[in-house]
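Worksheet: the structure to be examined is printed underneath.
Entry: subunit A
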Amino acid sequence: MIYEGKQKIWSDYQKEIPDDHWYYVRSCIRQNFFPASERMFTEITQKVLGKDVYETPYHTTCGGIAYHCDTIPQETVMTIVARQFALMTEAGYENYCPSCITSFGNYAETLETWREFPELEAKIRENLWKACKREFNKPKYLAHSSDLIYHWREEIRKRAKHLLINQETGEPLRIVEHIGCHYSKMFPHKGVGGAEYPYVLAGMVESWGGQVIDYPERRHCCGYGFRQYHAKANRGYSLSNTHKKFESMEPYKPDAIITNCPGCPYFLDRWQYVIAEQTGKTYGENGYGIPVFTYEEIAGLVLGYDPWDLGLQLHQVAVEPLLKKMGVEYDPKAKYLGLNKEDLMRPEMPNSIKCC
Partner candidate 1 sequence: MIDFGFTLSKSSTVDLNKIDHSRYDQLVKLVPTARMCMNCGSCGATCTVSEYKGMSVRKVLYGIQRGEDVKAMLSSCMLCGKCTMVCPRGINTRNLILNLCKLYD
Partner candidate 2 sequence: MIDRIPSGFHPFVIPFLVGMAFVLLYCFGAMIRVLYELSWQDRKKFFLSLLNPKILLKDIKDIFLNCLIHVPLWKRNKLFGYMHSSIAFGWFMIILLGHIEVLLFVPGRINLFYYPIFFNYFVAEDDVTLRGSLLFFLMDFFLLLIMSGIAIAIFRRIKNHVFGVKRMARPTFLNLVGLYSLWAIFPLRWLAESFTAHISGGSFMTIPANWLFRQFLGNELNMLPTWWAYSIALCVFMCVLPFTRYMHIPAEMLLIPMRNAGLKVRSSRKGFARVEFFSCPNCGVCIDACPMTVDNGNVKDCTVYLTRQLRRNNEERIQEISDKCLLCGKCEALCQVGVEGPGLRILERARRDYTVPFLYPAGDKKVESRKVLYFAGCMTHLTPAIGRSVEAIMKKAGIDFTWLDEQGGLCCGRPMFTAGRIAEAKAIVANMEKLILESGCDTLLVSCPICYKMFREQYNLPGVEIVNYIPFINNLINTGRIKVEKSDICYVYHDPCELGRGCGMYEEPRKLLGRSAGIAEAGHNREESICCGGSLGSLSLDFSQRENMTKAALNDLYTSNADAIATACPLCQATFARYADRPVKDIAEIVNNQIL
C-alpha cells in the first residue's frame, strides 16, 4: 500500500464545509438503534465546540427508506425533501446537515437531479406549494454530520481525554472504517475522499491516534440494503454480506469498527451475534466480537464521556475490551442502570459470543 497515492486521491476529493451555522436533521432510525449518538452530536457541536447547530421538531423522514424499498415514487420523495428544505429556509439557515447517510444520499441525489432537470425542480416547487403552501431555497452547502465531525476533528483532538491508542502497548488501535454506501458511491465528489478511498472516517481515526485498516472487502455493503433485510426471506443474503466483510477483515485483528451510517453499525453489531449463534464463530479476541461504534460514540469516548451515557450498553457486541484498551474508566455495575439510576435488568446473555 502506497500511502502517498491515497493522499493524492484524498486531495482530489475535498469539499468545502462551512465552519458554523448548520441546520441539523436527525435520522429516522438512529435514535432507536444508538440513541445517544445524535444527542452526542449536538452535545459536541453545541456545548463542546460552541457551534450554531439548529434543530426543529417539525422535521420528518426524508422518504429515503420508502424510496429504496421501492414503495414510493421519486417525485414524492423529492416533495418530502423540498419540505425539509422549506423548514430550513424558514429557520433562516442555508447549510443543511443530515445525520443519516441515506438522507444525505437522498438530498444529494435530489439536488443533482434538479440541477440536471430544472423543470423537475419547478414541478416539485409546485407540488410543495399545492401540498402545504411552502417555499424553499436550496441549501448552499450540504454536509453529512460525519463531514462536520471530520471538519472539527482536530478541535476534538485538542480536547481529547483518551486517544485511539492501546494504553498497554502504546500502539495505535487498529480501526476498520466503514462508510455508508449512500455517502459517496453515488456522487464521489460529494464525499470527503471520494468513493474508492473515503477519508471522512479515516481522517478522524488518524487524527485521534488510531490506525486505519484497509482490508479487501472495505467497499462492501454492511448487508442492510433495505429490501434485503426488510423481507425475512432475504435476510440470509443480508447476513452473508456482513459475514463476507468479517471474514475479510478478520486477519487484520481489528480492535473496533467505526461507521457513519444508521444501518451499518446496527447490522455489523447485531449480525455478529447471529453469525456466532449460527456458525459458532466470533471475530474479536477471546470469544468477544469486534465492537462497532458510530463516529459520535468514538468522539464521545475520545472526549471522555461516560460509556454508559453514550448508550454503549445498547450494543450487542461488548464494548468493554475496547474501553480497556483505550483506558476509559467505567463502572461495570452501572452498565444496566437507566438515566434515573434505576435497574434496567441485565439482558439474557448469548450462547456463542462473549458479552459482559
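Everything below uses one rule, namely that a residue touches a chain if its C-beta (ideal position, glycine included) is under 8 Å from a C-beta of that chain, and two chains touch if they have at least 3 such contacts; residues count from 1.
Candidates were picked such that all candidates are chains of the complex that A comes from, given by their letters.
A quick note: this is a predicted structure, and the numbers were derived from the prediction, not measured.
Touch, as defined above, links subunit A to just one of 1 or 2 in this complex, and that is 1. Within the complex formed with candidate 1, the subunit A residues making contact are 232-237, 239-240, 243-244, 274-275, 277-279, 351.
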